[in-house]
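Each remark here refers to the structure printed beneath this line.
All protein chains but one are shown at their positions in the complex.
As written, the chains take the letters A and B, and residue 1 is the first residue of each chain.
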Amino acid sequence: MDDQISLRVTRYRPDKDAEPSWQDYDVPLREEWTILDALNHVKNELDTTLAFRWSCRMGICGSCGMNVEGEPRLTCATFLADYAPGPVRVEPLGNFPVARDLVVDIEDFMEKLPRVKPWIIRDEEQPVDDGEYLQTPEELDAYKQFSMCINCMLCYAACPVYGLDPDFVGPAAIALAERYDLDSRDQGARERLDVLIEHEGVYGCTFVGECTRVCPKHVDPAGAIQRYKLKAAQQSVKAFLLPRALR
Amino acid sequence: MSDLLYRRPISVWWWTRKRSYFLFVMRELSSLFIAWFVLYLLLLIRAVAHGEAAYDDFLDTAASPWLVAVNLVAFGFVVLHTVTWFSLTPQAMVVSLRGRRVPAAVIIGAQYAGLAVVSALVYWLVTR
Partner (left out) sequence: MRFSIYPFIWLAFSGGGVMAAIFLPILAFLFALAIPLGWVDPPTYDHIAAVAGHPLTFLVLLGLFPVILIHAAHRFRYTLYDGLQVKHKGLVALLCYGGALAGSFATLVFLGNALTA
């Protein structure tokens, strides 16, 4: 195919520019190419100065998230030909500060994720000699969907609440908290609840639902958040009505 | 900010740029019209408490074109609230019956059934 398509890409040089600008590149319109392939063509053949993140190129590492035509997408999972005749706008992942060109600063998410303690919490660790913690297929199914998160942060880019209030803990962090709460091996639900019961926690969410729509792994963070709201409310009512029973 | 990161501003019109965002804001705006109907029903009750003349006056005002237009729009928003609320419930709540997860369609259907029952009851109460 001799066809070409134009990529309109954000450029931002922190030492030189006051604000981002656009640069256009003409790339071959290959039917099997993804946006990531097109970006790599630019970097290899047209302009080595273009900066962007990528790694596995197969939708499992979560590195290549960007806004393509305004939609948060994994560029390795988005086909170039779908945007013919173009031009295709490629911008840094939404709602995050731009560090350079298409690279965003993800420190905010890196700070929020450990806050929800996304690991198995036990009151007491079983001795290694007692063997592994056993889990039935049904117990796995209870949390499996939420364990599929690849931390790509497309959900944060889609969430208007996060965009308007960066204090919001955000969809992926809450979905991962739910993943561990629902894990039969975990005993840390109470600790996570104390973090998420606040306004910047689950109750900042207004159930827009965009996070679920853009998630490439079908995690359904919106569903996780609403379930968490109900769970937290049930716990609060219980604690309010029977404080002594819980002590 | 002294760092060299660029923070993109969010336009006040962010919700007009995507269909899903627009529908979301419309859904949230329904709250205004829901409050309006509570006020309207309270004014009706007040009129009834003030006697037959007040009740008749209320009905006459209610039939005036501008108020009907407002109420038509408001009713549209009430329907939007009901439809979106019912369709979101299965995503927000996991209901298990006998160890199996109740399908979303059943949850949604049950809500509409409840709506039908309540509507029939109120209709009968008012018009008998």
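Basically, a residue touches a chain if its C-beta (ideal position, glycine included) is under 8 Å from a C-beta of that chain, and two chains touch if they have at least 3 such contacts.
This structure is a prediction, so every number in the text was calculated from the model and none was measured.
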What chains on display are touched by the one that is not shown? A, B
Among A:Pro97, A:Pro160, A:Gly188 or A:Pro221, which residue is in contact with the omitted chain in the full complex? A:Pro160
Touch residues of subunit B, complete complex, unshown partner: 10, 12, 15, 25, 28-32, 34-35, 37-42, 44-46, 48-52, 55-56, 59, 62-63, 67-68, 71-72, 74-75, 78-79, 81-82, 85-86, 111, 114-115, 118-119, 122-123, 125-128
Interface residues of subunit A (partner: the chain not displayed): 160-161, 164, 190, 193-194, 197-199, 203, 206, 229, 232-233, 235-237, 239, 246
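The rule is simple: only the chains that are shown with their structure count from here on.
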Can you check how far apart subunit A and subunit B are, centre to centre, with Cα atoms defining each centre and the answer in Å? 31
Applying the document's contact rule, which stretches of subunit A touch subunit B when the two form their complex? 12, 14-15, 19-20, 70, 94, 97-99, 105, 160, 163-164, 206-210, 212-213, 220, 222-223, 226-227, 229-230
Note which residues of subunit B are touching subunit A in the complex, please. 4-8, 10, 14-15, 17-18, 20-21, 24, 28, 88, 91-94
